[in-house]
Each structure stands twice: as structure tokens, then as C-alpha cells.
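A single protein chain has been removed from this complex, and every other one stays in its place.
Letters A and B name the chains as they come in the text, with residue numbers starting at 1 for each one.
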Amino acid sequence: MDDYLVSVLSNIGVISFVALSAYLLLLTGEISFGQQAFFAIGAYAAGMATAMWGWPLALGIAWGAAVGAACAVSLGIPTLRLRGLQFSIATLAFAEMVRILFELFRYQVDIDGEPVGPNGTDGFRSIRYIFDHNIETFDFMMLIYTMLAVTLAGFMLLERSRLGVIFRMIGEDATLASLQGIAVARYKVLAAGIAGALAAVGGGLYAHLTTYVEPRTFDVMLGVHSLAYGLIGGLGTALGPLLGVVIDVGLLESVRLFAGYRMIIFGGLVALLLIFRPRGLLDERLVNRIGRLFRNAISGSTRTGRGSR
Amino acid sequence: MLDLQGIAKHFGGVHAVDGVDLTVKRGEILGLIGPNGSGKSTIVNLVSGLFPLTSGRILFEGDDISDLPSHARVGLGIARTFQNIRLFGQLSVWQNLWVAQNSRQQRQEVFFKRWFGGSAGVQAEIERTLEFFDLAHKRHELAANLSFGEQRRLEFARAISARPNLLLLDEPAAGMNAEEVDQLDARIRKMRDDGFTVLLIEHHVELVMSVADRIAVLNFGRKIAEGPPAAVQDDAAVREAYLGTR
Partner (left out) sequence: MRTIVCMLVAVAALTAGYPQAAHGQVRAKAAVTCVSAGQVLEYDCTIRLANARSGEPLSGLTVSVGADMPSMPGMHNVRAVKATEQAEKGAYKVRLELEMHGDWAVQIDLRGAVRDRVISMLRFEEADVTDVKPSSGRRGH
């Protein structure tokens, strides 16, 4: 496989995790401009685990996810009481705070005669796990996609479970949900925790993919994009945000025709979709319609099956 | 079963509910009527925990529930409908009913069954509710795509899905035609026969007179009359509130 294709696909895979993270919060009706903070926390935590403490990659990423979830839960408990715009601003403030803390964060150890670790604005270089362990970029891409597939399977399960329905209820009308007996605050914190872990997994993979991260990698640009992916692709299914990522990173970025105009097209696309399809391309109605078509097709074929007997 | 003791709710200077005592007995249908702005819907909102009391106490089966959050009151068995329909439009009819099953007993179902599709018993219960409200053919439709009458029925169906001991119906006949009101009348009677206790708030006086065991009348946030339908109908204060002073 072409190196360029591998790198584009790897990027799409990694960014998908942040997009899914923002999507999960969108389901519960919360607009977070701060998911990049958990991406950053995951990247630094996982990077430190493998590059400085010599942990295996799996453990490093899991550790990053755990730290991301813990931070998201502790941020969620006070901020999820806020409503709408106030919550969005609180998440933005938190993300900027995290970014600036990483600019001040210096912690290096000596490995093979070289200082390794986060070094303020200079960032965190030499997260060389995949080179030290001779993992081919193609194999790493497969790792990213396997994890993405597992995550998506988890989302599909979530959508079919009561929990997924509860998230959607809260997103549509939180007061009404509480009048159906749902402890809204608890479920919102749960959603924030899962979203934090997802973004952190993306961050951990990103750090190992590029081998370096620095605080400005995690500025609000990334958060806004990840939010936009769900809104473009659609909130009806977890495939929506992935479609958003593919449209942006895959199509707009990779087609050289758009070079230089990409942000303009992207911005225009978001604006148009918010007007004409406020819940994205794959919205709930479309997903429901497709679901019913499938159901009809299945029940139709069993009916004819019975008839022929 | 439900005991309102001197409850009051003030919005700034407006005394929406101003010291009301009201008791709903187990198994009865209590009609609550009154002119516009008399505080009927505010009482439903207070009982369901939508906002806190200014003063007074709410007792449910003897326990003070005044400070419980609304989701906990559902767990105790208080469910309600809304005057202006409130459904989860992006969820299917079936899902709307499924997630409403939050009674204490329903919460104790086996984890896996509860969170993934429900046990056979749960499924059958939803099917029965769908049948009862004539919604079975719409089970996979999004609630937002239903007609007005279907949405009203779905809201009603959802309220009983939590197997409530006490059902608060907030103007269920609003916007219905005569035929639909008749069906509603029959359904409410059937529910009393099934052992539900109902607090019925209604503008449609005929419906209330027909189904309620007792009727309480509110005016300007105060209770002005209470008693069997026939007695209330002849009450001078009630006539004055509805028709104005002669």
C-alpha cells in the first residue's frame, strides 16, 4: 500500500476517535468545544507511559484512556450542571487551560543518553515506540482501524441498548427525560467519561503515529473540527461523524483541487448543512427510514417464504 | 395516597398556587377543574417535581416527597402527561415506551435484559400497551411523524408504561374531537377498573363530570369547592368563577 494512502487513512482513523467523542456528547445535547483537551491528555499520558516508563503500547493507551476518562468525569461533575452555551464555554476554557498547562509542563528522563519527555512549548518528541519495536506504519494503521471497528461495534450496541436511547432522550429534552424517571445528571457524567476516554484513545494513537506532540497541536481548531464532523455527517448513527471525517480529511484535504480553499469550503459546508439538514446528512429520520426498509425487506421475504411452502 | 398540605407556588409576585389542601384517595379519579390561570397545571408540575414548592408539603403514601427530584418521584410511581404534547420525536414509538419503564420493580430486572431490548415479559407489556392505545401498527415510526391524535395516545401510553400508582393527566382532551374524547373517556374508566389512581386536570367539563369520582375546583390559586360532580356543578362559588358575578 502506498505510504501516502497509509498516512491519510491513519489520520482519518485517529481523528475519528475525537469526532466520535464529540458525537457522543452531541447525542446528550451538549456541545463541547473542549474534546481536544482529552485528546491531549491521552497523547501525553500514553506517550509518557511508553517512551519514558517503558510500558507496552496497549497498557500505555489504556492508561491514557483511563486518565482521559477520569479528567472528563471530574470536569463533567461541576460543568454539566451548566446549560447550553455556558457549558460550551466552560469546556473551551478548560481545553485552553489544559493546553497552557502543557506549555508549562516539563518532565524529562534520560533514555539512551537523550532527554525524553514533555518539554514545555517544545512539546514531547521521541515517542518512538513503533520505531523501537519495528512496527510498520501499515500495521499501525491496521491497529488504529481494529480499535476503531471495536469502538464502532460498541456504538452500534449502545444505539440498540437502553443506555443509547437514554442518551438521545436527554439530548432531546432533559426535563422530559427526568420526568420519565431518568437521573439525568448521572447519565451525562457517564457520557462525558466515555467521551473523554474515546478522545484520549485517539490522542494516544496520534502520539505514537506521529512520534511527537506539542501543546499547540491541541488548540481549539481540533475541537471545532471534531464537533463539526458529527454535525456534517449526521447525528442519527455513529457512522455520521466518520462520514464527516472522511469528507474533510479524505476528500477536501486529499483532492489537490481544493488546496488552499479547504477551510472556506469546509466552513461553507457546515453553514449550509446547519440550514438544510440541522442534524447532519445521516440524521435520525434517514436512519429510521433505512431501518424500516430493512425490516420490511426481512419481514417481506419471510412472508413470501411462508407463502411458497 | 397523595396528600397536598397547604402547598403554594409563587412566581415573583404571582401566586400561581396559594395554599391548596387536596387529597387523592387510592383508586379514585379526582377531577381538578378551574378557569384559565387558576393554577391547575402548576399543581401537576409541583407534584411531578418540575419546580420546588414555595411552601407546604407533598405527601405520597405517607412519605414527604417535597424535596425529591422528579426522576425519583417516577420511581415511587408518579407519572404524568403534558398539556402541550411532549414526546421524544427522534425516538420510535416503541423506544418511547421502552425507556419510560422506570418503576422500582422494572428497575430490578436482570441487567442484561433490561439494558438490551427487555425480557419477554417487558416486550409483551409494551405490546399490550400498544394494542390498548391502538398504536401497534406504528411501533417503528418516529414519534415526530405521528398524527396529533396518535401523539396524544402515545403520551398517555408512555405515562402508564412506568406502572404508576398515581397518574397525573394534564388536559388529555385538549385539541381532541368528540369521537376522540369518547375514546379517552372509555380509556380512563378502563384504567380506574385496572386499579390506577388518577388526578385529572381538564378544561373539558363534560369529560370530567362523566369520569371523575370527585371534583375539586380551583380559582386564583385557591380551592373553592370540592365534592361529587353533581354537588360541585350546583355550587354557587363555582358558577361564579366560571360565569362571572351576576
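In this text, a residue touches a chain if its C-beta (ideal position, glycine included) is under 8 Å from a C-beta of that chain, and two chains touch if they have at least 3 such contacts.
Quick caveat: nothing in here was measured; it's all calculated off a predicted structure.
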- Message: For the full complex, can you list every visible chain touched by the one that's not shown?
- Response: A
- Looking at A:22, A:45 or A:62, which makes contact with the chain not pictured? A:62
- Query: Which of these, A:8, A:31 or A:286, touches the one chain of the complex that we don't see?
  - Reply: A:8
- Item | Residue touching the undisplayed chain, where the options are A:249, A:270 or A:287 | A:249
- Query: If the hidden chain were put back, which of A:31, A:82 or A:135 would touch it?
  - Reply: A:135
- What residues on chain A make contact with the chain left out of this view? 3-4, 7-8, 11-12, 14-15, 54, 56-59, 61-62, 65, 69, 103, 112-114, 120-123, 125, 128, 131-135, 143, 146-147, 150-151, 153-155, 157-158, 190, 194, 197-198, 201, 206, 210-214, 216-219, 221-222, 225, 248-249, 253-254, 259-260, 263
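One rule holds for everything that comes next: only the chains that are shown with their structure count from here on.
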- Query: Rounded to the nearest whole Å, what is the centre-to-centre distance of chain A and chain B, using the mean of the C-alpha atoms as each centre?
  - Reply: 41
- chain A contact footprint on chain B (complex, rising order): 48-50, 69-72, 74-75, 80, 86, 88-92, 95, 98-100, 102-103, 114-117, 140-142, 144, 158, 162
- Where on chain A is chain B touching in the complex? 157, 160-163, 165-166, 168-169, 172-173, 175-176, 178-184, 284-285, 288, 291-292, 295
